[in-house]
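Please see the structure below; I have some questions.
Here the complex is missing one protein chain, while the rest keep their positions.
== chain A ==
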């Protein structure tokens, strides 16, 4: 029995004993069963205690913060946009970091390309090559982009920029295709089927071995096959951030 359950049970007993409890919901109701019967029944399944802490959230409060979007389209805002309109917005607000075609500048994230690279030596993980759901694109832009000016795009701008990114990734081919809350859930990204839930307990079950080797576990002397010093990319001691 968890602590909260114990506390809940204690509160219930206090209430039955007629001792005042601030929370009306845990107090006995008029005409309730005799105390002995209720107490005997209580341990079977204690009802969750209510502390009466917090207040009901108003719909407009929730609406102001509830911006998440799911793959099935739940949460999509009302709006519409085309890749043609999105290109202009992208060039103005996104291309400085991500490049005009999503190829990125400097070390900022690459947003397009990389098809067929995932099983290679240097996978390029982009919206088109890697991401499973288009909803993630519009959700993430809505909550966090542009970097440093988050939550500044209108709903129509969101759809337009997303449409442009889908066009750059060959997910849609018509730059006048209208992306909206109606058409969005039909969009599918190519890599969706290549994700699977954590399977370590099966695929790595060999790591559960209660008697690991303790002596003469490998032949010969250890041979060095890699050295961090040879790469030499570690920050120097004393070069850390200034501490005031």
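By our rule, a residue touches a chain if its C-beta (ideal position, glycine included) is under 8 Å from a C-beta of that chain, and two chains touch if they have at least 3 such contacts; residues count from 1.
Going forward, contacts and distances are computed from a predicted model.
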Absent chain [UniProt protein name; select from "Energy-coupling factor transporter ATP-binding protein EcfA2", "Na(+)/H(+) antiporter subunit B", "Sulfite dehydrogenase" or "CoA-transferase"]: "Sulfite dehydrogenase"
In chain A, positions touching the absent partner: 2-4, 7, 48-51, 53-58, 61-62, 65-72, 74, 97, 106-109, 118-119, 121, 123, 125, 127, 130-133, 135-136, 139-140, 143-144, 147-148, 150-151, 194-200, 203-204, 206-210, 212-218, 221-229, 231, 233-235, 237-238, 240-244
